[in-house]
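Here the complex is missing a single protein chain, while all its other protein chains stay put.
By letter and in written order, the chains are A, B and C; residue numbering begins at 1 in each of them.
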Amino acid sequence: MTTADATQTRSVLSDPGVLVPGPGYEVSGTVERYRDTFNRTLRDELDRDADVFIMGEDISGGFDRDTNEPLDAWGGPFAATKGLVQDFGPDRIRDAPISEAGFVGAAVGAALTGLRPVVDLMYFDFVTVAYDQLLSNAAKSRYMFGGQTKVPLTLFARSGGGTGHAAQHSESFYSMLAHIPGLKVVVPSDPYTVRGLLASAIRDDDPVFLVNDKKLINMEGFAPDESFAFPLGKGRYLKHGDDVTLIGMSYTSVVCKQAADMLAEEGIEAEVVDMLSLSPFDEEIIVESVMKTNRVVIVDEDTPRASMASEFAAIVADKAFDYLDAPVKRVTGPHTPVPYNKGLETAFMPQPDDVVSTVRAMLDGE
Amino acid sequence: MTTADATQTRSVLSDPGVLVPGPGYEVSGTVERYRDTFNRTLRDELDRDADVFIMGEDISGGFDRDTNEPLDAWGGPFAATKGLVQDFGPDRIRDAPISEAGFVGAAVGAALTGLRPVVDLMYFDFVTVAYDQLLSNAAKSRYMFGGQTKVPLTLFARSGGGTGHAAQHSESFYSMLAHIPGLKVVVPSDPYTVRGLLASAIRDDDPVFLVNDKKLINMEGFAPDESFAFPLGKGRYLKHGDDVTLIGMSYTSVVCKQAADMLAEEGIEAEVVDMLSLSPFDEEIIVESVMKTNRVVIVDEDTPRASMASEFAAIVADKAFDYLDAPVKRVTGPHTPVPYNKGLETAFMPQPDDVVSTVRAMLDGE
Amino acid sequence: MRITKEKLRWLYETMYRIRRFEETMLEQTFRGNAMGVTHPSDGQEAVPTGICAHLTEKDWIGSTHRGHGHCIAKGLDTKAMMAEIMGRYTGQCKGKGGSMHIADFSKGMLGANAIVGASVPLAVGAALTSKYRGMEDESVGVAFFGDGATSQGVVHESMNLAAIWDLPVIFACENNQYAEATPAWYAVSTEDIAARADSYGIPGVQVDGMNVFAVYEAAGEAVARARAGEGPTLLELKTYRYHGHFHADDPKKYRKPDEEEEYLERDCLKHFEGLVTQQGAMTEEELQGIRDEIEQEMQDAVDFALNSPMPPIDELYSDVYVDYSNPLAGLR
Partner (left out) sequence: MRITKEKLRWLYETMYRIRRFEETMLEQTFRGNAMGVTHPSDGQEAVPTGICAHLTEKDWIGSTHRGHGHCIAKGLDTKAMMAEIMGRYTGQCKGKGGSMHIADFSKGMLGANAIVGASVPLAVGAALTSKYRGMEDESVGVAFFGDGATSQGVVHESMNLAAIWDLPVIFACENNQYAEATPAWYAVSTEDIAARADSYGIPGVQVDGMNVFAVYEAAGEAVARARAGEGPTLLELKTYRYHGHFHADDPKKYRKPDEEEEYLERDCLKHFEGLVTQQGAMTEEELQGIRDEIEQEMQDAVDFALNSPMPPIDELYSDVYVDYSNPLAGLR
């Protein structure tokens, strides 16, 4: 899939939090854009399993007016599915009308009857339109029917601010999805993890929602050539440190890492935990890290009230209480919609500076 | 509104957390069922303001086949709107087809153009069908249009387990609603508070969602004769105590009070905080109580992950950290849909016993 | 229309089984043996019967809160159904679903669904699976839904999807003229629901839903079209529920006695019995034999359910996910 000269061998950061690849594991791969890894991984899964198909608006996009053949003019928002319709055809790369409830419902029906649908919901905000099908059907079917069926459905969408898309195209409310029993939610933070988590999501027999922060999509990083399944529900360390734990998810893992680098210059060694999964999530890595550092700052772009940031804070306050030396702090988006103006939008999103000043205040306060 | 002989004068539990009525305030009222208080309060607001109207499925229900006049055969689920259509007519007590997104959207449109719609969404679970209108339009209009408009919309619905309605009619996921910036969420716990909070919700210029737990609807309690507005965002104390704080919301406030009474028999004095509002919520009453008791158990029927229980735990872990003597505990519904079987359904819902044993374990652990 | 004797027998047996199941279930509900709310479908038996007569276990149906008739017509076991309604571990869903969530995936039954309209796209999805697999087993999807459900957006979306993708699906609108207490004339903006098919460029047929032969015939054509790859059909089946909306509802509050009488006159069982005995296709004795068998079956179902154990409390935590045990088994 990758050209020879782009292939590199890298040692992948390995730690107790990362199960695959294990300690000392070496893997050949490529430095590429997140979007390209995403596309390549979709392709691998389509190749691997004939029951996998993708459905969404404009995922090929455009048809030849004479032949009615799909043109792949769009190839999906942010080109996530670019080039796939040529190789897999319009039945497996299925353009859908603008009816999210209808086609998510149809995907649930297809999943209940043996296929493995992958749904592109475009912007994360549109999940609200399909919310009932997601919550009442996808997430509950297995339970309310007494375990007699399963729903091997994957959904993905683009979240977050940073592109001037304003209030109805910039949400990160994955907290709400993580709240739903029966649904799984994953938030990869770089090419390596999206490669492993997208494969896991598609191969998983439960409904899984994969969130792509728009700010990650054009970022580059190392991704293995071979496809692999990163375990759902596992976090990883991005950096070790003894002074404070920074917990990030999706793009805020990048923010935490940047903040940790800035703090390191001041002699403060922060440990960075990248959650990667929100439901299930890795309680152990949180507790383990906080037991060591005795301080925690949770960083999330989602709005704060009843959020995953609250959840992680609650877990710390329960399970790591005896090890805490300072109040549990959250750095999140404010309890507001996402504004349009660039300056306001930037202020909405947690920045490395916000994390740094929170850590400083925490250490000063002791 | 109430017959003379049913009228009583009661001193209403008054505390720093309760702003209305104030300390020493005496008020004439009635002991009646929650549903009757609810109905009576709707009537008061319809009387008070000609712009107030109610919309929902079967809120009158049934029409005379000859005259096409509404019959009030149903009067709403749990008779919430019983008898209103006779006095206010079908334009103000407006039966709607089964199209929650459409009529919630229409209600938002009506609110944006000068009316004060009150929407009955029947079972809380159906909020998912109207989710986009609620989140993308009702909650965001004021912000994204730069403050030039307001959305004086009230919604209500029946939540919770206990009636054998199973997975799709028993949810309590008000946490998700409280997560939404721009929306307010209130959770009255008895006739007195629903009287004050429903009036406040209808008179408020922002969209407010009022949650009625099914287990409260037939409970009796004291409600003032005169209508009054209980402030949104304020909690109250249901009992004072020094040993541990129990935080309840909606029906779990009743559960907490029952648990506190049981604990009192063992000589443990629990303080019971009834949140009443989830967004905005009363951070002060939480912090104030935990500063005194140094221990907290948060009790909620909603599922735990990224919930209001998590939020309150996070607030305690941040704002009352220095006063805490024990890990912050949550007693919540499990991360599962609501099961049908009575025994399982009962096990799903937090019971006084669960609270008592959590408190005991907490005190033993020290 | 030619119907084999065997099929004829099946039609009667199925309608009668549904009727007696609803009556028996209601009786048990009023005795306090059902654990929650139940929505009986007596009066509407001809609809699922006439449609499912054309289906096999490979075909899929989506159902509603009023789903017992669909289940029975699709071949579900009345013992397991009754046990489910009584919340027993031997129930169709281990007692975790109840009346509004009876499903049997081994029989092509995608589940009753308590969100009005929400099961319609599921049947479309099942049809999509069939078409995706090249119609190799010729399976079709049937979406049952009520007149009230036609107001739901997702039903519109589902028809549009099925139409543009030419999916093998039958939209079976059971127009019993009421949604709870709200009459269709109030809530539905068209006289003939079947005519809405034009909006999707698909055939729409209005059928007398009290006459099982009429249903059988119209459904036969729709199913044949679907199996032949000719796309979806919308059937509007005019019918009536005898009982209230749910077990404790009194329909007399919002319906007139003459309206009910008119439909009782045209009762699907009575109509069937009259016709087959008149034409000599079946004898009164044969019919009685069937009724007796079913009477016994109902008795057995009730006994089975009442004698079945409740699910263990651990069942609260299972089946949330396939592959890992629930990490948050209640924060207690």
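Everything below uses one rule, namely that a residue touches a chain if its C-beta (ideal position, glycine included) is under 8 Å from a C-beta of that chain, and two chains touch if they have at least 3 such contacts.
Predicted model only: the values in this text are computed from it and were never measured.
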For the chain not depicted, the shown chains it touches: A, B, C
Hidden partner chain, touching residue among C:201, C:274, C:289 or C:312: C:201
Which residue of B:107, B:157 or B:223 touches the chain not shown here: B:107
Full-complex contact with the absent chain, from B:181, B:235 or B:327: B:181
Missing-chain contacts mapped onto chain A: 57-58, 61-63, 65, 71, 73-74, 95-99, 101-102, 125-126, 128-129, 163-169, 304-305, 309, 329-337, 339-344, 347-348, 350, 354, 357-358
Chain C residues that touch the omitted chain in the full complex: 151-157, 159-160, 163-164, 186-191, 195-196, 198-202
Residues belonging to chain B that touch the chain removed from view: 53, 91, 96-97, 99, 101-115, 117, 132-133, 136-137, 141-150, 181-182, 184, 204-206, 233, 280, 283
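Just so we're on the same page, only the chains that are shown with their structure count from here on.
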Of all other chains, the one whose Cα centre sits farthest from chain A: C
Chain B-chain C separation of Cα centroids, rounded to whole Å: 36
Chain centre separation (chain A, chain B; CA means) in Å: 33
Distance from the mean Cα position of chain C to that of chain A, given in whole angstrom: 40
Residues of chain B engaged with two or more neighbouring chains: 125, 128-129, 166-168, 304-305, 309, 329-330, 334-337, 339-340
Shared interface positions of chain C, touching two or more other chains: 93, 95-97, 101, 113, 115, 153, 320, 327
